[in-house]
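All protein chains but one are shown at their positions in the complex.
This part shows subunit A:
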(Lines give C-alpha, C1' and ligand atoms only; values in the text may rest on other atoms or scores of the structure.)
Protein backbone atom coordinates (compact mmCIF):
# COMPACT_ATOMS: atom_id res chain seq x y z
CA UNK A 1 0.00 0.00 0.00
CA UNK A 2 2.89 2.33 0.83
CA UNK A 3 4.47 1.61 -2.56
CA UNK A 4 1.09 2.15 -4.23
CA UNK A 5 0.73 5.60 -2.65
CA UNK A 6 4.38 6.40 -3.30
CA UNK A 7 4.05 5.66 -7.02
CA UNK A 8 0.99 7.92 -7.28
CA UNK A 9 2.69 10.70 -5.35
CA UNK A 10 6.06 10.36 -7.11
CA UNK A 11 4.51 10.18 -10.55
CA UNK A 12 2.23 13.14 -9.89
CA UNK A 13 5.04 15.32 -8.51
CA UNK A 14 7.43 14.33 -11.29
CA UNK A 15 4.95 15.43 -13.92
CA UNK A 16 3.65 18.56 -12.26
CA UNK A 17 7.05 19.91 -11.24
CA UNK A 18 8.08 20.46 -14.81
CA UNK A 19 8.27 23.69 -16.74
CA UNK A 20 6.14 22.07 -19.44
CA UNK A 21 3.33 21.52 -16.94
CA UNK A 22 3.44 25.16 -15.92
CA UNK A 23 3.09 26.13 -19.58
CA UNK A 24 0.19 23.65 -19.84
CA UNK A 25 -1.49 25.25 -16.81
CA UNK A 26 -1.06 28.70 -18.33
CA UNK A 27 -2.65 27.51 -21.58
CA UNK A 28 -5.46 25.83 -19.61
CA UNK A 29 -6.08 29.09 -17.80
CA UNK A 30 -6.33 30.92 -21.10
CA UNK A 31 -8.59 28.25 -22.60
CA UNK A 32 -10.83 28.39 -19.53
CA UNK A 33 -11.07 32.14 -20.02
CA UNK A 34 -12.24 31.60 -23.59
CA UNK A 35 -14.88 29.03 -22.57
CA UNK A 36 -17.20 31.86 -21.60
CA UNK A 37 -17.16 34.47 -24.38
CA UNK A 38 -17.30 38.13 -23.42
CA UNK A 39 -20.33 40.13 -24.54
CA UNK A 40 -18.41 41.64 -27.46
CA UNK A 41 -16.57 38.43 -28.44
CA UNK A 42 -16.87 37.28 -32.05
CA UNK A 43 -17.49 33.65 -31.15
CA UNK A 44 -19.76 31.44 -29.07
CA UNK A 45 -19.01 28.19 -27.29
CA UNK A 46 -22.29 26.52 -26.30
CA UNK A 47 -25.48 27.60 -28.01
CA UNK A 48 -28.91 26.10 -28.46
CA UNK A 49 -30.31 27.18 -31.78
CA UNK A 50 -29.87 30.93 -31.58
CA UNK A 51 -29.90 31.04 -27.80
CA UNK A 52 -27.20 31.28 -25.19
CA UNK A 53 -27.64 31.53 -21.43
CA UNK A 54 -27.19 34.67 -19.41
CA UNK A 55 -24.03 34.68 -17.34
CA UNK A 56 -25.32 33.40 -14.00
CA UNK A 57 -23.56 30.81 -11.83
CA UNK A 58 -25.57 27.94 -13.35
CA UNK A 59 -24.83 28.80 -16.97
CA UNK A 60 -21.15 29.48 -16.26
CA UNK A 61 -20.83 26.27 -14.23
CA UNK A 62 -22.55 24.13 -16.87
CA UNK A 63 -20.71 25.67 -19.83
CA UNK A 64 -17.24 25.58 -18.29
CA UNK A 65 -17.84 22.04 -17.00
CA UNK A 66 -18.92 20.56 -20.33
CA UNK A 67 -16.25 22.49 -22.24
CA UNK A 68 -13.70 21.11 -19.79
CA UNK A 69 -15.09 17.60 -20.23
CA UNK A 70 -14.59 17.79 -23.96
CA UNK A 71 -11.39 19.80 -24.26
CA UNK A 72 -9.60 18.29 -21.30
CA UNK A 73 -10.52 14.85 -22.57
CA UNK A 74 -9.01 15.72 -25.92
CA UNK A 75 -5.87 17.46 -24.68
CA UNK A 76 -5.56 15.59 -21.40
CA UNK A 77 -5.12 12.24 -23.10
CA UNK A 78 -2.05 13.52 -24.90
CA UNK A 79 -0.77 15.07 -21.71
CA UNK A 80 -0.87 11.89 -19.61
CA UNK A 81 -0.42 9.12 -22.13
CA UNK A 82 3.24 8.34 -21.44
CA UNK A 83 3.43 7.53 -17.76
CA UNK A 84 4.52 3.89 -18.27
CA UNK A 85 6.93 4.92 -21.03
CA UNK A 86 8.56 7.39 -18.65
CA UNK A 87 9.19 4.59 -16.17
CA UNK A 88 10.77 2.50 -18.93
CA UNK A 89 12.93 5.38 -20.16
CA UNK A 90 14.15 6.34 -16.71
CA UNK A 91 14.56 2.64 -15.81
CA UNK A 92 12.53 3.25 -12.65
CA UNK A 93 10.21 0.61 -14.07
CA UNK A 94 12.94 -1.99 -13.83
CA UNK A 95 13.22 -1.26 -10.11
CA UNK A 96 9.45 -1.34 -9.63
CA UNK A 97 9.35 -4.63 -11.54
CA UNK A 98 11.46 -6.22 -8.81
CA UNK A 99 9.05 -5.16 -6.05
CA UNK A 100 5.95 -7.00 -4.88
CA UNK A 101 3.45 -4.60 -6.42
CA UNK A 102 1.02 -6.33 -8.76
CA UNK A 103 0.49 -5.27 -12.35
CA UNK A 104 -3.02 -4.11 -11.52
CA UNK A 105 -1.93 -2.00 -8.56
CA UNK A 106 0.88 -0.48 -10.61
CA UNK A 107 -1.40 0.43 -13.51
CA UNK A 108 -4.08 1.64 -11.10
CA UNK A 109 -1.54 3.89 -9.39
CA UNK A 110 -0.52 5.28 -12.78
CA UNK A 111 -4.17 5.81 -13.67
CA UNK A 112 -4.84 7.67 -10.41
CA UNK A 113 -1.75 9.78 -11.00
CA UNK A 114 -3.10 10.62 -14.48
CA UNK A 115 -6.40 11.51 -12.87
CA UNK A 116 -4.71 13.81 -10.36
CA UNK A 117 -2.85 15.63 -13.13
CA UNK A 118 -6.11 16.17 -15.02
CA UNK A 119 -7.86 17.09 -11.77
CA UNK A 120 -5.26 19.80 -11.17
CA UNK A 121 -6.05 21.32 -14.55
CA UNK A 122 -9.78 20.99 -13.86
CA UNK A 123 -9.17 22.88 -10.61
CA UNK A 124 -7.54 25.69 -12.57
CA UNK A 125 -10.50 25.85 -14.96
CA UNK A 126 -12.92 25.74 -12.03
CA UNK A 127 -11.11 28.66 -10.37
CA UNK A 128 -11.21 30.61 -13.62
CA UNK A 129 -14.94 29.85 -13.86
CA UNK A 130 -15.48 31.47 -10.47
CA UNK A 131 -13.43 34.51 -11.50
CA UNK A 132 -15.46 34.76 -14.73
CA UNK A 133 -18.67 34.64 -12.71
CA UNK A 134 -17.64 37.65 -10.64
CA UNK A 135 -16.41 39.51 -13.72
CA UNK A 136 -19.33 38.80 -16.07
CA UNK A 137 -22.40 37.97 -14.02
CA UNK A 138 -23.57 41.55 -13.37
CA UNK A 139 -24.29 40.97 -9.69
CA UNK A 140 -26.20 37.66 -9.91
CA UNK A 141 -26.20 35.39 -6.85
CA UNK A 142 -23.53 32.71 -6.79
CA UNK A 143 -25.38 29.40 -6.66
CA UNK A 144 -22.60 27.09 -5.55
CA UNK A 145 -24.60 23.87 -5.95
CA UNK A 146 -25.51 24.57 -9.57
CA UNK A 147 -21.95 25.65 -10.25
CA UNK A 148 -20.32 22.55 -8.75
CA UNK A 149 -22.80 19.83 -9.79
CA UNK A 150 -21.89 19.70 -13.50
CA UNK A 151 -18.20 19.43 -12.62
CA UNK A 152 -18.95 16.64 -10.17
CA UNK A 153 -21.25 14.63 -12.42
CA UNK A 154 -19.89 15.44 -15.85
CA UNK A 155 -16.23 16.43 -15.74
CA UNK A 156 -14.78 14.25 -13.00
CA UNK A 157 -16.01 10.88 -14.38
CA UNK A 158 -14.95 12.06 -17.87
CA UNK A 159 -11.35 12.74 -16.86
CA UNK A 160 -11.36 9.53 -14.80
CA UNK A 161 -12.24 7.63 -17.96
CA UNK A 162 -9.54 9.46 -19.93
CA UNK A 163 -6.96 8.71 -17.23
CA UNK A 164 -7.84 5.02 -17.53
CA UNK A 165 -8.00 4.96 -21.32
CA UNK A 166 -4.55 6.56 -21.51
CA UNK A 167 -3.17 3.67 -19.45
CA UNK A 168 -5.03 0.99 -21.39
CA UNK A 169 -3.97 2.30 -24.79
CA UNK A 170 -0.40 2.73 -23.55
CA UNK A 171 -0.31 -0.92 -22.50
CA UNK A 172 -1.51 -2.10 -25.91
CA UNK A 173 -0.19 0.57 -28.30
CA UNK A 174 2.47 2.44 -26.31
CA UNK A 175 5.29 1.31 -28.57
CA UNK A 176 3.73 2.86 -31.65
CA UNK A 177 3.30 6.55 -30.86
CA UNK A 178 1.30 7.48 -33.94
CA UNK A 179 -1.05 4.48 -33.59
CA UNK A 180 -1.41 5.29 -29.92
CA UNK A 181 -2.46 8.82 -30.85
CA UNK A 182 -4.67 7.76 -33.72
CA UNK A 183 -6.58 5.27 -31.54
CA UNK A 184 -7.73 8.09 -29.30
CA UNK A 185 -8.32 10.32 -32.28
CA UNK A 186 -10.93 7.87 -33.56
CA UNK A 187 -12.46 7.22 -30.15
CA UNK A 188 -12.80 10.95 -29.58
CA UNK A 189 -14.40 11.35 -33.00
CA UNK A 190 -16.93 8.61 -32.24
CA UNK A 191 -17.80 10.06 -28.84
CA UNK A 192 -18.24 13.61 -30.11
CA UNK A 193 -20.28 12.33 -33.06
CA UNK A 194 -22.66 10.88 -30.47
CA UNK A 195 -22.83 14.17 -28.58
CA UNK A 196 -23.11 16.78 -31.29
CA UNK A 197 -26.34 16.20 -33.25
CA UNK A 198 -29.29 17.75 -31.51
CA UNK A 199 -31.89 15.64 -29.72
CA UNK A 200 -30.98 12.35 -28.19
CA UNK A 201 -32.11 9.31 -26.32
CA UNK A 202 -31.50 7.73 -22.94
CA UNK A 203 -29.13 5.27 -24.61
CA UNK A 204 -27.07 8.09 -26.14
CA UNK A 205 -26.97 9.80 -22.77
CA UNK A 206 -25.66 6.67 -21.08
CA UNK A 207 -23.16 5.83 -23.81
CA UNK A 208 -21.45 9.20 -23.54
CA UNK A 209 -18.29 8.85 -21.38
CA UNK A 210 -17.80 12.62 -21.37
CA UNK A 211 -21.26 12.99 -19.79
CA UNK A 212 -22.08 16.00 -21.93
CA UNK A 213 -25.09 14.65 -23.83
CA UNK A 214 -27.39 14.85 -20.83
CA UNK A 215 -26.54 18.53 -20.37
CA UNK A 216 -27.12 19.40 -24.01
CA UNK A 217 -30.40 17.47 -23.91
CA UNK A 218 -31.42 19.36 -20.76
CA UNK A 219 -30.56 22.73 -22.28
CA UNK A 220 -32.36 21.86 -25.50
CA UNK A 221 -35.43 20.79 -23.60
CA UNK A 222 -35.48 24.08 -21.64
CA UNK A 223 -35.14 26.27 -24.73
CA UNK A 224 -37.63 24.21 -26.72
CA UNK A 225 -40.24 24.48 -23.95
CA UNK A 226 -39.85 28.20 -23.40
CA UNK A 227 -38.58 29.80 -26.59
CA UNK A 228 -38.12 27.81 -29.74
CA UNK A 229 -39.58 24.35 -30.27
CA UNK A 230 -37.05 23.56 -32.97
CA UNK A 231 -33.86 24.73 -31.22
CA UNK A 232 -31.11 22.16 -30.82
CA UNK A 233 -27.55 22.31 -29.56
CA UNK A 234 -25.78 23.09 -32.80
CA UNK A 235 -22.31 23.66 -31.48
CA UNK A 236 -20.07 22.91 -28.55
CA UNK A 237 -16.71 24.45 -29.17
CA UNK A 238 -15.52 27.68 -30.68
CA UNK A 239 -18.09 28.91 -33.19
CA UNK A 240 -17.09 32.07 -35.00
CA UNK A 241 -20.26 32.63 -37.02
CA UNK A 242 -23.44 34.56 -36.44
CA UNK A 243 -22.64 35.60 -32.89
CA UNK A 244 -24.54 38.86 -33.19
CA UNK A 245 -27.88 37.20 -33.83
CA UNK A 246 -27.85 35.20 -30.59
CA UNK A 247 -30.59 35.72 -28.00
CA UNK A 248 -30.16 35.09 -24.30
CA UNK A 249 -32.22 33.17 -21.76
CA UNK A 250 -31.95 32.57 -18.03
CA UNK A 251 -30.79 29.05 -17.35
CA UNK A 252 -31.40 27.82 -13.81
CA UNK A 253 -30.22 24.28 -14.16
CA UNK A 254 -31.83 20.98 -14.97
CA UNK A 255 -32.86 17.83 -13.16
CA UNK A 256 -30.14 15.17 -13.22
CA UNK A 257 -31.74 11.81 -14.11
CA UNK A 258 -30.99 9.04 -11.63
CA UNK A 259 -30.11 6.76 -14.52
CA UNK A 260 -27.50 9.29 -15.62
CA UNK A 261 -25.93 9.43 -12.17
CA UNK A 262 -25.79 5.62 -12.11
CA UNK A 263 -24.25 5.63 -15.59
CA UNK A 264 -21.53 7.99 -14.42
CA UNK A 265 -20.67 5.59 -11.62
CA UNK A 266 -20.67 2.75 -14.14
CA UNK A 267 -18.20 4.70 -16.31
CA UNK A 268 -15.92 5.05 -13.29
CA UNK A 269 -16.22 1.34 -12.53
CA UNK A 270 -15.72 0.49 -16.19
CA UNK A 271 -12.55 2.57 -16.23
CA UNK A 272 -11.12 0.57 -13.34
CA UNK A 273 -12.25 -2.66 -15.03
CA UNK A 274 -10.47 -1.64 -18.24
CA UNK A 275 -7.29 -1.04 -16.28
CA UNK A 276 -7.69 -4.47 -14.70
CA UNK A 277 -8.08 -6.11 -18.10
CA UNK A 278 -5.03 -4.24 -19.37
CA UNK A 279 -3.05 -5.46 -16.37
CA UNK A 280 -3.57 -9.04 -17.58
CA UNK A 281 -1.73 -8.14 -20.80
CA UNK A 282 0.85 -5.84 -19.25
CA UNK A 283 4.13 -7.72 -19.22
CA UNK A 284 5.70 -5.82 -16.38
CA UNK A 285 7.32 -2.71 -17.89
CA UNK A 286 7.57 -4.39 -21.21
CA UNK A 287 10.20 -6.67 -19.68
CA UNK A 288 9.98 -9.20 -22.49
CA UNK A 289 10.50 -6.53 -25.11
CA UNK A 290 13.40 -5.07 -23.16
CA UNK A 291 14.97 -8.51 -22.94
CA UNK A 292 14.38 -9.04 -26.65
CA UNK A 293 16.01 -5.73 -27.49
CA UNK A 294 18.96 -6.46 -25.22
CA UNK A 295 19.38 -9.90 -26.77
CA UNK A 296 19.24 -8.36 -30.21
CA UNK A 297 21.83 -5.76 -29.22
CA UNK A 298 24.03 -8.43 -27.73
CA UNK A 299 23.78 -10.56 -30.83
CA UNK A 300 24.83 -7.65 -33.00
CA UNK A 301 27.94 -6.89 -30.99
CA UNK A 302 28.63 -10.47 -29.91
CA UNK A 303 29.72 -11.43 -33.41
CA UNK A 304 32.56 -8.94 -33.33
CA UNK A 305 36.11 -10.30 -33.14
CA UNK A 306 37.74 -10.84 -29.76
CA UNK A 307 40.15 -8.28 -28.33
CA UNK A 308 37.49 -5.65 -28.70
CA UNK A 309 39.49 -3.00 -26.85
CA UNK A 310 40.92 0.47 -27.14
CA UNK A 311 44.04 0.21 -29.28
CA UNK A 312 47.13 2.37 -29.41
CA UNK A 313 46.18 5.49 -31.36
CA UNK A 314 49.12 7.17 -33.05
CA UNK A 315 48.10 10.80 -33.11
CA UNK A 316 51.01 11.84 -35.30
CA UNK A 317 49.90 9.35 -37.95
CA UNK A 318 46.36 10.75 -38.26
CA UNK A 319 45.84 12.64 -41.53
CA UNK A 320 45.41 16.40 -41.31
CA UNK A 321 41.93 17.76 -41.88
CA UNK A 322 40.72 21.10 -43.16
CA UNK A 323 38.03 23.42 -41.89
CA UNK A 324 34.52 23.17 -43.26
CA UNK A 325 31.88 25.38 -41.71
CA UNK A 326 29.10 24.43 -44.12
CA UNK A 327 25.77 23.10 -42.88
CA UNK A 328 25.11 20.44 -45.53
CA UNK A 329 26.56 17.57 -43.45
CA UNK A 330 24.25 18.58 -40.60
CA UNK A 331 21.20 18.68 -42.83
CA UNK A 332 22.12 15.28 -44.26
CA UNK A 333 22.44 13.67 -40.83
CA UNK A 334 19.36 15.38 -39.43
CA UNK A 335 17.36 14.11 -42.40
CA UNK A 336 18.80 10.64 -41.88
CA UNK A 337 17.63 10.67 -38.28
CA UNK A 338 14.19 11.94 -39.27
CA UNK A 339 13.84 9.12 -41.80
CA UNK A 340 15.03 6.44 -39.39
CA UNK A 341 12.82 7.56 -36.54
CA UNK A 342 10.01 5.13 -35.77
CA UNK A 343 9.25 1.74 -37.27
CA UNK A 344 10.08 1.19 -40.94
CA UNK A 345 6.57 0.02 -41.80
CA UNK A 346 5.34 3.48 -40.89
CA UNK A 347 6.74 4.67 -44.19
CA UNK A 348 4.13 2.51 -45.90
CA UNK A 349 1.52 4.81 -44.34
CA UNK A 350 3.48 7.86 -45.47
CA UNK A 351 3.76 6.59 -49.02
CA UNK A 352 0.06 5.66 -48.94
CA UNK A 353 -0.69 9.22 -47.85
CA UNK A 354 1.43 10.66 -50.66
CA UNK A 355 -0.37 8.46 -53.18
CA UNK A 356 -3.70 9.65 -51.75
CA UNK A 357 -2.51 13.24 -52.26
CA UNK A 358 -2.12 12.39 -55.93
CA UNK A 359 -5.37 10.61 -56.55
CA UNK A 360 -8.04 12.17 -54.32
CA UNK A 361 -9.75 15.39 -55.34
CA UNK A 362 -7.68 18.52 -54.75
CA UNK A 363 -10.05 19.68 -52.06
CA UNK A 364 -9.97 16.38 -50.14
CA UNK A 365 -6.21 16.06 -50.59
CA UNK A 366 -5.49 19.54 -49.28
CA UNK A 367 -8.09 19.74 -46.55
CA UNK A 368 -8.05 16.21 -45.14
CA UNK A 369 -5.28 13.95 -46.47
CA UNK A 370 -2.43 16.42 -45.99
CA UNK A 371 -3.09 17.34 -42.33
CA UNK A 372 -3.48 13.64 -41.49
CA UNK A 373 -0.27 12.79 -43.34
CA UNK A 374 1.61 15.60 -41.66
CA UNK A 375 0.24 14.62 -38.26
CA UNK A 376 1.70 11.15 -38.75
CA UNK A 377 5.11 12.86 -38.43
CA UNK A 378 4.33 14.12 -34.93
CA UNK A 379 6.92 11.83 -33.34
CA UNK A 380 9.58 12.96 -35.80
CA UNK A 381 8.94 16.68 -35.39
CA UNK A 382 8.40 16.75 -31.65
CA UNK A 383 11.97 15.79 -30.83
CA UNK A 384 13.58 17.89 -33.55
CA UNK A 385 15.18 20.21 -30.98
CA UNK A 386 14.77 18.10 -27.85
CA UNK A 387 16.61 14.97 -28.96
CA UNK A 388 19.99 16.47 -28.05
CA UNK A 389 19.04 16.65 -24.39
CA UNK A 390 17.08 13.39 -24.44
CA UNK A 391 20.11 11.59 -25.84
CA UNK A 392 22.60 13.72 -23.85
CA UNK A 393 24.32 14.93 -27.01
CA UNK A 394 23.87 18.55 -25.97
CA UNK A 395 27.31 18.58 -24.36
CA UNK A 396 28.72 18.20 -27.87
CA UNK A 397 26.23 20.33 -29.77
CA UNK A 398 26.33 23.28 -27.40
CA UNK A 399 30.13 23.25 -27.42
CA UNK A 400 30.26 23.01 -31.21
CA UNK A 401 31.38 25.77 -33.55
CA UNK A 402 28.60 28.36 -34.01
CA UNK A 403 25.68 26.10 -33.03
CA UNK A 404 23.06 28.84 -33.38
CA UNK A 405 24.14 29.78 -36.87
CA UNK A 406 24.72 26.23 -38.10
CA UNK A 407 23.11 23.40 -36.14
CA UNK A 408 19.71 24.85 -35.24
CA UNK A 409 18.99 26.07 -38.79
CA UNK A 410 20.01 22.64 -40.10
CA UNK A 411 17.52 20.91 -37.82
CA UNK A 412 14.76 23.24 -38.96
CA UNK A 413 15.67 22.93 -42.64
CA UNK A 414 15.71 19.12 -42.39
CA UNK A 415 12.22 19.21 -40.84
CA UNK A 416 10.94 21.51 -43.57
CA UNK A 417 12.42 19.25 -46.28
CA UNK A 418 10.60 16.28 -44.75
CA UNK A 419 7.25 18.04 -44.51
CA UNK A 420 7.52 19.73 -47.91
CA UNK A 421 8.65 16.42 -49.41
CA UNK A 422 5.55 14.67 -48.09
CA UNK A 423 3.37 17.42 -49.57
CA UNK A 424 5.21 17.31 -52.89
CA UNK A 425 2.51 15.36 -54.82
CA UNK A 426 -0.03 18.02 -53.89
CA UNK A 427 2.33 20.84 -54.83
CA UNK A 428 3.01 19.21 -58.19
CA UNK A 429 -0.73 18.97 -58.83
CA UNK A 430 -1.23 22.64 -58.05
CA UNK A 431 1.72 23.66 -60.21
CA UNK A 432 0.49 21.45 -63.05
CA UNK A 433 -2.83 23.28 -62.83
CA UNK A 434 -1.03 26.62 -63.00
CA UNK A 435 -1.82 27.50 -59.39
CA UNK A 436 1.16 29.00 -57.65
CA UNK A 437 -0.26 30.51 -54.46
CA UNK A 438 -1.46 27.21 -52.88
CA UNK A 439 2.13 25.98 -53.16
CA UNK A 440 3.27 29.05 -51.23
CA UNK A 441 0.61 28.34 -48.59
CA UNK A 442 1.75 24.72 -48.33
CA UNK A 443 5.37 25.77 -47.92
CA UNK A 444 4.37 28.35 -45.33
CA UNK A 445 2.44 25.60 -43.51
CA UNK A 446 5.44 23.25 -43.55
CA UNK A 447 7.72 26.01 -42.26
CA UNK A 448 5.22 27.03 -39.60
CA UNK A 449 4.62 23.58 -38.16
CA UNK A 450 8.33 22.72 -38.10
CA UNK A 451 9.16 26.02 -36.40
CA UNK A 452 6.33 25.46 -33.93
CA UNK A 453 7.85 22.07 -33.07
CA UNK A 454 11.33 23.57 -32.78
CA UNK A 455 10.29 26.58 -30.70
CA UNK A 456 8.04 24.65 -28.31
CA UNK A 457 10.69 21.96 -27.90
CA UNK A 458 13.26 24.59 -26.97
CA UNK A 459 10.83 26.53 -24.80
CA UNK A 460 9.55 23.61 -22.74
CA UNK A 461 12.48 21.21 -23.07
CA UNK A 462 9.95 18.47 -23.86
CA UNK A 463 7.82 17.08 -26.65
CA UNK A 464 4.39 17.05 -25.01
CA UNK A 465 3.19 20.57 -25.59
CA UNK A 466 3.87 20.44 -29.30
CA UNK A 467 2.30 16.98 -29.60
CA UNK A 468 -0.87 18.16 -27.86
CA UNK A 469 -1.07 21.37 -29.86
CA UNK A 470 -0.35 19.61 -33.14
CA UNK A 471 -3.13 17.15 -32.40
CA UNK A 472 -5.57 19.92 -31.46
CA UNK A 473 -4.65 21.87 -34.62
CA UNK A 474 -5.04 18.78 -36.80
CA UNK A 475 -8.35 17.88 -35.20
CA UNK A 476 -9.61 21.40 -35.78
CA UNK A 477 -8.47 21.28 -39.39
CA UNK A 478 -10.12 17.93 -40.05
CA UNK A 479 -13.33 19.51 -38.78
CA UNK A 480 -12.95 22.25 -41.41
CA UNK A 481 -12.61 25.09 -38.91
CA UNK A 482 -10.64 27.87 -40.59
CA UNK A 483 -9.23 29.18 -37.29
CA UNK A 484 -6.36 26.68 -37.16
CA UNK A 485 -5.79 26.26 -40.91
CA UNK A 486 -2.04 26.75 -41.21
CA UNK A 487 -1.58 25.31 -44.73
CA UNK A 488 -4.05 27.30 -46.77
CA UNK A 489 -6.80 24.73 -47.26
CA UNK A 490 -9.55 27.15 -46.23
CA UNK A 491 -7.72 30.47 -46.07
CA UNK A 492 -6.21 32.04 -49.14
CA UNK A 493 -5.70 35.75 -48.78
CA UNK A 494 -2.74 38.06 -48.48
CA UNK A 495 -3.85 38.85 -44.90
CA UNK A 496 -3.63 35.15 -44.09
CA UNK A 497 -0.15 34.91 -45.61
CA UNK A 498 0.95 38.00 -43.68
CA UNK A 499 -0.32 36.44 -40.45
CA UNK A 500 1.59 33.24 -41.23
CA UNK A 501 4.77 35.21 -41.87
CA UNK A 502 4.27 37.09 -38.63
CA UNK A 503 3.85 33.86 -36.66
CA UNK A 504 6.84 32.28 -38.41
CA UNK A 505 8.95 35.31 -37.48
CA UNK A 506 7.75 35.09 -33.88
CA UNK A 507 8.64 31.41 -33.68
CA UNK A 508 12.08 32.01 -35.18
CA UNK A 509 12.82 34.78 -32.69
CA UNK A 510 11.53 32.72 -29.74
CA UNK A 511 13.39 29.54 -30.68
CA UNK A 512 16.71 31.13 -31.54
CA UNK A 513 16.74 33.52 -28.57
CA UNK A 514 16.06 30.81 -26.00
CA UNK A 515 18.47 28.33 -27.57
CA UNK A 516 21.16 31.04 -27.66
CA UNK A 517 20.73 31.47 -23.92
CA UNK A 518 20.57 27.70 -23.29
CA UNK A 519 23.84 26.84 -24.97
CA UNK A 520 25.78 29.02 -22.55
CA UNK A 521 23.88 28.06 -19.39
CA UNK A 522 24.06 24.31 -18.92
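As a convention for this text, contacts are C-beta pairs under 8 Å (C-beta built on N, C-alpha and C of every residue); 3 or more make two chains touch, one makes a residue touch a chain; residues count from 1.
Definition applied: contacts and distances are computed from a predicted model.
Peer 1: Match the chain absent from this complex view to the correct UniProt protein name in "Phosphate transport system permease protein", "Chemotaxis protein CheW", "L-serine dehydratase" or "ATP-binding cassette domain-containing protein".
Peer 2: Missing chain, per its UniProt entry: "ATP-binding cassette domain-containing protein".
Peer 1: Per the definition of touch given earlier, which of A:3, A:207, A:246 or A:337 contacts the omitted chain?
Peer 2: Result: among the candidates, A:337 touches the missing chain.
Peer 1: So which of A:329, A:352 or A:506 would be touching the chain we can't see?
Peer 2: Of all options in A:329, A:352 or A:506, contact with the hidden chain holds for A:329.
Peer 1: Across the whole complex, list the residues on subunit A that are touched by the chain not included here.
Peer 2: So the residues of subunit A touching the missing chain come out as 296-297, 300-301, 304-305, 307-327, 329-330, 333, 336-337, 340-341, 387, 391-403, 406-407, 519-522.
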